[in-house]
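Next up is a structure, given as structure tokens.
Here is subunit A:
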Amino acid sequence: MIKRTLIAAAFTLAGVTAASAEPLIWGVDVEKFEYRLGEQNGNAYAWDFDALVGTDEMKFVWRSEAEYATDERSFEVLDNQARVQIPVSTFFDGVVGVLASTPKGPDRFYGVLGLHGLAKQWFEVDMDLYVSNKPFARAEIDYEGLITNRVTLTPSWEVTLPLKDDPVIGLGAGGIKSEIGLRLSYDLVDRLLSPYVGVHYESTYGDTARYRSEDGKSRDATYLVTGLKMLF
Partner candidate 1 sequence: MKLTRLVPVIVIGIGLLPPMTAVQAETYNLTVDQVTIDTGDFTRTGIGYNGTSPGPVLRFKEGEDVTINVTNNLSSSTSIHWHGLILPFEQDGVPGISYTGIEPGETFTYRFPIVQSGTYWFHSHSGFQEPDGAYGAIVIEPKGREPFRFDREYVVQLTDAHPHSGSRVMRNLKMMPDYYNRQQRTFMDFLSDVDSKGLEPTLSDRADWGDMRMMPTDIEDLQGVTPLINGMGPTANWTGLFEPGERIRLRFINSSAMTYFDIRIPGLQMTIVQSDGNNVQPVKVDEFRIAVAETYDVIVQPKEAKAFTLFAESMSRSAFARGTLAPAEGMTAEVPMLREPPLLTMADMGMAHEGMDHGAMAMDNGAMNHGTMGQSGMPMGEHVMQDGKMMSGMDHNSMGQGMSSTNAHVMPDGSSMEGMDHSAHGGMAVDTADPFYAPGSGLTPTAYNDGKFLSYADLKAQKPLYPDREATREIELRLTGNMERYIWSINGVKYADADPIVLQYGERVRFKFVNETMMAHPMHLHGMWSILDNGNGKFDPVKHVISVAPGTTVYTETEVDAPGQWAFHCHLSYHADSGMFRKVVVEGGPNQQAAASGNDILAGGVQ
Partner candidate 2 sequence: MKTAFSRIASASILVSAVSFATSSAIAAGGHSGMMGEVGQPGDPSKVTRTIQIEMFDNYYEPENVSIKEGETVKFVIKNSGEFVHEFNIGTAAMHADHQSEMMMMMEHGVLLSDRIDWDAAKAMQQSMGHGMHDDANSALLEPGQEAEIVWQFPEHAELEFACNVPGHYDSGMMGQIKLSH
């Protein structure tokens, strides 16, 4: 399967077009590319995208998530993942990969095991286990609620659960970090460009919250966001 994918990719890149050769699948899905206006923790830029290339059988995904604090001129979050997605059921892909987390402060590297797909009732789901000597788990659920066929209200919820203490980067075992978002977008050009406004609420609990307080930050923060959703 891997072999065929690579061959197909090679042929497609070489411009070979037979009637039956399946075209290479590729694209960039920018879920968030936004400016966050926050009272408690200052303003920030943030992005979250998947760039993928592959076939029905296997996709290579570069997933990037970042949060850049404008006051501190530094990345609070800078996570880049190389992921391989392979279908494991009708609606779900299994994921293996690596995560390089390189914001300000010490870098961290993890192996990734996960599931990515569409749950019943149209919930888009990511469930990942990040493996290292200081592992954590993360789940993300999105729902695209159509107000009209061009106006979409997207609630999202991302939960990070540290499984072991990693105080240097502010994670305490069992101390959940939650990010809840509500974004109202409008499809301006096809689904290529969809500007949005919304709110983003981050909160931390347990030791994670405690570390945050010790760092002089509030345990939770609310942002007004404005940004651009993109798909191409």
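Regarding selection, all candidates are chains of the complex that A comes from, given by their letters.
In this text, contacts are C-beta pairs under 8 Å (C-beta built on N, C-alpha and C of every residue); 3 or more make two chains touch, one makes a residue touch a chain; residues count from 1.
Bear in mind the structure is a predicted one, so any value in this text is a computation, not a measurement.
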| item | value |
| --- | --- |
| Pick from 1 or 2, the complex member that touches subunit A | 1 |
| Touch list for subunit A against partner candidate 1, complex | 4, 7-8, 11, 15-23, 25-27, 29, 56, 87, 90-91, 118, 120-122, 145-150, 153, 190-191, 231 |
